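Every protein chain but one is kept in place in this view of the complex.
When the chains are written out, they are named A and B in that same order, and each has its own residue count from 1.
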Amino acid sequence: MNDMYGKGILKGLSVSLKRFFETYLDDLSWIGRRYNTDAGIAHRGSKDARGIFTVQYPEEKIPVPEEFRFIPFLVYNEGPNGEKNLLCTSCGICAKVCPPQCIWIVRSTDPATGRPIPDPAEFYIDADICMNCGLCAEYCPFDAIKMDHDYELAAFGRHIYNKAMLSKPTKYYESIRPENATRENAARAAKLAARTAPTKAD
Amino acid sequence: MDSNELNSPGFDIPPEIKGQIAITSLDRIYNWGRSASVWPLMFGLACCAIEMICTAASRFDLARFGMEIMRPSPRQSDLMIVSGTVTKKMMPTIVRLYNQMPEPKYVLAMGACASGGGPFKEGYNVVSGVDRFIPVDVYVPGCPPTPQALLNGLMKVQEKIRGESIKNSRWYKKGSDLAEIPIPILGPDLIDPRKLDLIKNEAKLQEQA
Partner (left out) sequence: MTTPAAVQTLDLSTRFPDGATPDARPGYSGWLVDKSRLVEFATALRDEFGYDYLSSVTGVDYLPEGKMEVVYQVYRTTGGSGVMFKVQVPRQDPVEVPSLVSIYPGAEFQEREAWDLLGIKFSGHPDLRRILMWEGFSGFPLRKDWHEPYFEEEAKPYKNRWPDGKIVQAESNNPYADNIAYPPDFSPEAESFDPEKALYDALRKYQKNEIGLNTDHIIVNLGPQHPSTHGVFRVAVMLDGEEIVNLKPVMGYLHRNHEKIGERNTYLMNMPYTDRLDYLASMSNNFGYALAVEKLMGIAPTERADYIRVLMAEMTRISNHLFLIGTLLNDLGAYFTPMLYALEERELILDIFEAVAGSRMMCNYFRFGGVARDFPEGTFQKIKEIFFERLPGKIDEIDRFLSENEIIRSRGVGQGVLTAEDAIRYSVSGPMLRASGIPYDLRRAEPYSIYDRFEFDVCTRKNGDIYDRLMVRFDEIRQSIRIIQQAVKQIPPGPVTSVKPMYQVRVPAGEAYGRVEGPKGELGFYIVSNGKPTPWRYHVRAPSFINLTAFGPMCIGQKVADVVGILGSIDIVLGEVDR
């Protein structure tokens, strides 16, 4: 090169310097609003992000998008007396589709007849095998198993979940995935309507 | 941790000097110092290592926890983040690294693979969880755990450090449980020297059958 030796380094350092000043400029233009506010966190993840990029977990948390998936959970409807009516019918599709085979389901049987009834007696997920792929939730025909948003699960022991630990109310599901829940509720209502409509015509 | 947290209860400070002095126990100030300067081992195994790098990068910034100094040498680190699938071929190295770390040392199993084998558990070259060979302090589930989930796990490590006491911590006791972990051998399959008797018995049983 014919250029002065060191010109490239200086050019690079000017970029660093620019970014150094941007830190203060951005702090000034967002004064008081940049940290610990939703708008501030959104700003740091937007196209205009410049300056300090850090989101200070645990005080600030990056909001998780609706589709985010972590460990699966089972959805239940709360009955009038506080009983938990799982949507799960123990059809076993999730156990069949699970790629690492980390789901174990015990189907209940009617003690009188010995016939299977559509309710899981037990439901295990070994979270130390689960790969968070979301196929169980995607292919569940009853919208009974869903992927959770809660990622703060670190513990001093291994993670094997049973039915009691996995069950979460419908309200919780609707709060973490509002759009999906609305869509699924509408589809279920339409299905129900379609099923009842011909019987009325009869 | 602010001075209120450091101030140990049980000692009354006269009101006139309150705000000027702090009384603490040796455990507390010692653990406070340790927990705020945990140096992780720069040790990436698989997919989770990428999330660990992201955790150390600017958006999540491990430096806020005093952990920014990732040491490539085990001799200088306190915390081993086992980030990814532990394979049999890698296992001797991991045990050797763990043995080389100075005490007190901690192990965080990041992700499903390190905790219990993960989706690859059934594979012929996969160890079902690093805790089969080295003691694990904190398990972080997820595949992979997001950086925030890892930070949550690291805070658990700090919590554990703060709960320890010099008096009864096993690091400062004379005793045998600090003996080095024997390094596994790569034979026809992975051989754990601690299981030699079992292996011999099993071979005998097979011979009889």
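Criterion: a contact is a pair of C-beta atoms (placed from the backbone, for glycine too) under 8 Å apart; a residue touches a chain by one contact, two chains touch by 3 or more.
If you're wondering where the values come from, they're calculated on a predicted model, not measured in any experiment.
Trainee: Pick out which of A:16, A:81, A:113 or A:196 touches the chain that's been left out of the picture.
Mentor: A:16
Trainee: For the full complex, which residue in B:13, B:57 or B:166 touches the chain that was left out?
Mentor: B:57
Trainee: Touching the hidden chain in the full complex, which residues of chain A are there? Just list them.
Mentor: Those residues of chain A that touch the unshown chain are 1, 5-9, 11-12, 15-16, 19, 45-49, 53, 64-69, 90, 92-93, 95-99, 101, 103-107, 116, 122, 124, 126, 131-135, 138-139, 147, 160, 179.
Trainee: Tell me, which residues in chain B touch the chain that this view leaves out?
Mentor: Residues 42-47, 49-51, 53-54, 57-59, 72, 84-85, 87-90, 93, 97, 117, 119-128, 132, 143-144, 146, 185-192, 195-196, 198-200, 202-203, 206 of chain B touch the chain absent from view.
Methods note: only the chains that are shown with their structure count from here on.
Trainee: Note which residues of chain A are touching chain B in the complex, please.
Mentor: 52-58, 61-62, 70-71, 99-100, 102, 126-132, 151-159
Trainee: Inside the complex, what are the residues of chain B that reach chain A?
Mentor: Residues 58-61, 64, 112, 115-122, 129, 137-143, 145-149, 151-153, 155-156, 160.
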